[in-house]
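A quick write-up on the structure given underneath.
Every protein chain except one is present and positioned as in the full complex.
Moving on to chain A:
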Amino acid sequence: MVLWSGKGFSQTDTTRRQDSLRSEQLQEVIVISQRNLKDNTTKPLATLDHYLEKSGMVNMIRRGSYAWEPFLNGMATERSVITIDGMRIYAACTDKMDPITSYVEVTNLARATIHSGSASSTGGSTIAGTLDLVRKKGSFGQSALNGMAFTGFETNNKQKIVGGSLNYSHPKFFSDVDFTIRDAVNYRAGGGQEIQYSQFTKYNISAQAGYKIKEHQQIEASLIYDKALDVGYPALPMDVSLAKALIGSVSYTRHHISPLIYQWQTKVYYNDVTHVMDDTKRPNVPIRMDMPGWSKTAGFYSMLQGTSNRHDWKANLSGHYNKSLAEMTMFSNTPNEKDMFMLTWPGVQTYYGDLFIEDKYALSDRWNATFSAGLAVHHNNIDNQFGLESLRIFYPEMPGSKIRLLKRLSASVRHDAANWSYTFGAAYGERAPSVSEGYGFYLFNSFDRFDYIGNPNMRNEKSTSVNASLAYQKAAFTAKISGSYFYIDDYILGRPRNGLSVMTIGAYGIKVYEQLKYATILNTSIDLGYQVTKEFLWTGQLGYRRGTGENGLLLPLMQPFTYNSGVTFFRKSFSADASINGSSSHTRYNPEFGEKGLPAYAVFNLSLANRFKFNGPQALTLKTGVENLFDRNYTTFADWNRIPRIGRNFFINLIWNF
């Protein structure tokens, strides 16, 4: 057990870094739910979105309180591969109201692993990187039953959080079940302004079981059912009455197959996502509409991991099938007139097959090199005649299907010395256009107020990237500078097309997806930590991104100079934390995408925590605090349509372990 568990993810000392964020080489790990209970997250019952937001590699684009969109290295979800335990899931909303990360809960997950570029991209071909949400999982062991019950409350949006989990372990069997319920009303921005349509309710239940067939062989099954109701999106003209997902898998794992192969894991999975977008709660709309969407994915992967002498390698064969369908029905304001119906995603099937290999080679005690390569076949097919004929209005000659070959490569070296370590990596990756980019039909973007039309004739987007990091550690001081630079050929972007008539009432025009010759994106971040005394730890983080396209076009949603800084005080089981986070003014924005300039801001937060130990494993963790202490009214670059962020918010989290 111990032998192999260390292989999958490189472990680094966690205590040095702020909160629950770790990074090593070109990988960043966000610890979400720690089994060791040494949890020093200020707000453990925060939503997954808040956890991901802490990573320097991730920006969370916010359209309301719920379901933020994770941008990896400044790039939208089309450019990254987001998986849950290696499983591919396609969102079902044409307006990005349901990124995959919205269908899980913090109680389902142990950590999120992020890789930049195509390094370690077992999940599939990617431009920006990969984000794998790793399921929390029980283990075989002495017969024991333990559990956790938790509750939380936040004053600003009256968010109530209730949940619990039970874990049973046995030498040949384990099983976990957990559930979480969240319910929130509208939040208030700084100054007290109520943000209409920002409520949400979410139910999540998950179960997992493992059975040891014999020594070194086990099967596991996992199921997540997530259902969100009455979710408001204040930055958008529509809300969601229902978003639900069923995510299931069965896997077989074998360890120690030979001296060279220490693990072989095969998993089959299926997930089914339903997303019902409507505007029934909005009092004034030019026309009533419903926009439901469905996405079903079935897939598998089979991964071999081995080690020999200086090599540590893995090979992964994977494949999946997805079908995405979305429709729009508008109800005429003229009585007795027939409904207006269209397919906004014309029943797009994606067949994807992938082979990926990676080898980590220890050149010496201090030098490591990692190489990886992947090759994928990507096949899109429109199986809905209505949808195909709709798209052929724009592209009369378009074929119903298209096959692409997607290649990726990466190489990196790492050097460790006494106080210094540095890494350098280069990667190449390709991707196919997303369902919306390739086949979307009049998808309204409420930020730039354009209707978007997909383009089935686009080439693959190709990215060449380099990344480097430099880390220094001496005594109580740690520092790390890291950066990455992406040069993206045939960058896919919607551009205004004259002469086409808008569909959405009030839209400014039509944009058709096209390809810029190139675009470049620079990501930089600095992490600092200083253990001032035994009891005081200071941490700081700085970040900046810059994205430019052909002819100096400024890419949208790029993070300006942002920072956070915090001091944590520890004594025994008590801790207190004060932090500030903020941003410089946002001046590199592009009005073509609806962006506006923003002033600088700074927000202060305070928190207190204590852990009360009782008999045996029983313990009660109490965490409380206030966010946005001075009730600042502010908006960041990541806020869709510039809706203001939450104002002063007191929270309390109670976690009872037994």
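To be clear about the criterion, a residue touches a chain if its C-beta (ideal position, glycine included) is under 8 Å from a C-beta of that chain, and two chains touch if they have at least 3 such contacts; residues count from 1.
By definition in this document, contacts and distances are computed from a predicted model.
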Undisplayed chain, where the name is taken from the UniProt record, one of "PTS system IIB component, Fru family (TC 4.A.2)", "Probable chemoreceptor glutamine deamidase CheD", "NADH-quinone oxidoreductase subunit M" or "YtkA-like domain-containing protein": "YtkA-like domain-containing protein"
Contact residue for the chain not shown (choose from A:V285, A:L500, A:L528 or A:L654): A:L500
Looking at the full complex, which residue from A:S390, A:S410, A:T636 or A:N649 touches the chain that isn't shown here? A:S390
Touching the missing chain, which residues of chain A? 286-287, 328, 330, 332-334, 337-343, 386, 389-390, 392-394, 396, 442, 499-503, 505-506
